[in-house]
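All protein chains of the complex are present and in place, except for one that has been dropped.
Up next, subunit A:
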Amino acid sequence: MNLVAAPVCAHCGAPSPTRFCCAGCEGAHELVAGLGLDAFYRRREAAAGELRPAEAPQTDFAPLARAEGQGAWTLELMVAGLTCGACIWLVEQALAAAPEVRRARANLSTRRLIITWVGEAELANHLAGLVARLGFRVAPFSPACMRATEDSEGREMLRALGIAAFGAMNVMLVSVAVWAGGEDMGPQTRHLMHWLAALIGLPTVAVAGIPLFRSAWNGLRGGRLNMDCAVSLGILLTTAMSLSETLRNGDYTWYDGATALLALMLAGRVLDRAARRKARQSVAELLALQEGSVTVLGEAHPVPVDRVAPGARILVATGERLRLDAALEDGEALLDTAATTGESLPRSFARDGALPAGAVNMGAPFVARVTAAAADGSLAAMARLLERAEQARGRWASLADRAARFYIPVAHVVSLLTFVGWMVLGGASWQDALVPAVAALIITCPCGLAIAVPAVQVVAVGALFRRGVLVASETALERLAAADHAVLDKTGTLTEGKPRLLPGGWAASDLAAATALAAASRHPLAVALSHARPGARPAAGAVEHPGQGMEAEGARLGSAAFCGVPDAGGMALHFTRPGHAPVVFRFEDGLRADAKDAVVALRRAGLSVALLSGDGEDVVARIAAEAGIADWTAGATPEAKAARIAALRAEGRRVLMVGDGINDAAALAAAHIGAAPGEGTDLAQAASDVVLRGGGLLPLAEAIDVARRAQRLARQNIRFAFAYNVVAVPVAIAGYATPLIAALVMASSSLIVIGNSLRAGRAD
């Protein structure tokens, strides 16, 4: 290895005393240099450490390749870590260097990679492995990603926007002529202009309005009066009135107002979607990476989890997460069940013991018999429970909806009264009365109001995305802003979820000797021990006794029984060597570096903070004291956690639940708003509205700040839109509003609202 003293790893950019931080990065760098692609390192903008190659992907990609005819195959992959232009360049060029590859195209927005090659389907694994060795994590392009990406509704919206914008601009071209023409324009010319405007305006409304009308119709069928109903009615009535004015050659037609309103509404919708699509996609990406396959004995390739039948015998490697409920075939197994029960100590299981899905194998590899298919297992049962809880939460009415519920009837009644008033009191014909009535409707039409909330959301969600906070659900920001009580899980949320060596009564020479043994093992406690003394050389001749410990030249490191000493209890490794007193290395699951600050920040934001854990009392008490949380509960089962959240809700508290485990999922779904760290289990992430991708809890407090500011701005915007109407509506009712005035009102109020919304993303 070339030991040039460099502060960062030459491949992934993470701080490293040597040129490369790990063997994976060295291999990746060699690969990149060998292909002549080192230009990548000058252009890269990825975050430090992100490109560290993980272990080779477990999935068998060959069955996923699609035959294209003439020996050509296509494979679609999801590639995590594609963060900059240089990344897609590197991936595409590296793949193109393979002689069989015909085409490789990476999509930076959707993280999707499409490879086409000629030859064998089995080449899929080689190509996917090549991308993985560069440091990108690959997963099959799963249905979850597909749903987030193949946004056909979004595409329809974009097309509608294009058509509406075209229509609005061209109608305006004709309308301005009518406004400017005034007395000089003869009635025949004006009539021609009206017909021209109708010719453009009518098809525009009919085609581009479809997404809006559909949403309005769905709302009506569901018995809800949403914003789209008001806008659709406004647009349709305005168009109808304009048609009537065209037929009788009135002074003005209002097609420009109708089409401009349509274009503005669609623009708001398209922007809103784009912001959330990014977040949704990142969540789908995190989930796809966790989707796995298992090694079934007797099968040549790993089998996707949902295709494993009960009774199958599976091999669970060290450090692998058990994806199915199973019973242990023989021997003994040591499992970390933190995700399912919240206990931070690994539990050992005897022969025939029921192993819960979601647990991680901390000991030696073992063989287990699957007891339930994925669809009938405990994880699926939990997922169904979540679905029900989520539906209950879906009824939360957003601020915009609440405003619309009050606002729409008022606007419609005002418009109707204007019509009746002009006919009865003013003695106008129905056509003449229709003009001020529709003018009132289009001016009150909640243009500013409809853009008020989405515009703020777009900016706020985008700002949070850049800080690693993914906002996945539509009303999450509003609910986050309203939270007044935070309940935190312990293992994996407040703590790292990884063991750390505690200081103890051992000498430095003991540690040195023990790390030499530990360095040869992949057991989590051994890994934690070798982290305490980085750079230790593995002892020559070290032998691992699976599930028990390490042995070399009479020295033993491992369980109490293996070393022949009394059990010290807790998370501990025992170490004996000839001529020395036995030593105990104790470990604990340490607090996250920013846990204390995060608790303080949450308090400063006005939330009370509580700790709710499934772990034992003494551990929880110590962690609570360290983090500065006075209100803690230990030994909570998943049901107890959900019940505690429900009780808090019944008291009228708005609970922010933060958790990462399968045992937290029910509580996350029951809470007013749920948040999960990015390393959390897929179930916890699916149950949450907010996912903290960046690691650490501090961004959560920032997210609350941003959400609150966004709410404040949204309210301001709504109030402003109301105020505008108070001035403009009387003008319309009195019959003084012309299309020119309506257009000015619409454009200016929208611009002001959008300008105000931009403040949502600004840091304080």
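Here is the rule we use: a contact is a pair of C-beta atoms (placed from the backbone, for glycine too) under 8 Å apart; a residue touches a chain by one contact, two chains touch by 3 or more; residues count from 1.
The rule is simple: contacts and distances are computed from a predicted model.
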Q | Undisplayed chain, where the name is taken from the UniProt record, one of "Response regulator", "NADP oxidoreductase", "tRNA-splicing ligase RtcB" or "Cbb3-type cytochrome oxidase assembly protein CcoS" | A | "Cbb3-type cytochrome oxidase assembly protein CcoS"
Q) Among A:108, A:354, A:416 or A:581, which residue is in contact with the omitted chain in the full complex? A) A:108
**Q.** Option from A:35, A:338 or A:359 whose C-beta touches the chain left out
**A.** A:35
Q) Of A:173, A:354 or A:727, which residue touches the hidden chain? A) A:173
**Q.** Interface with the undisplayed chain - residues on subunit A
**A.** 33, 35-39, 43, 84-86, 88-89, 93, 96-97, 106-110, 155, 158-159, 162-163, 166, 169-170, 173-174, 189, 196, 200
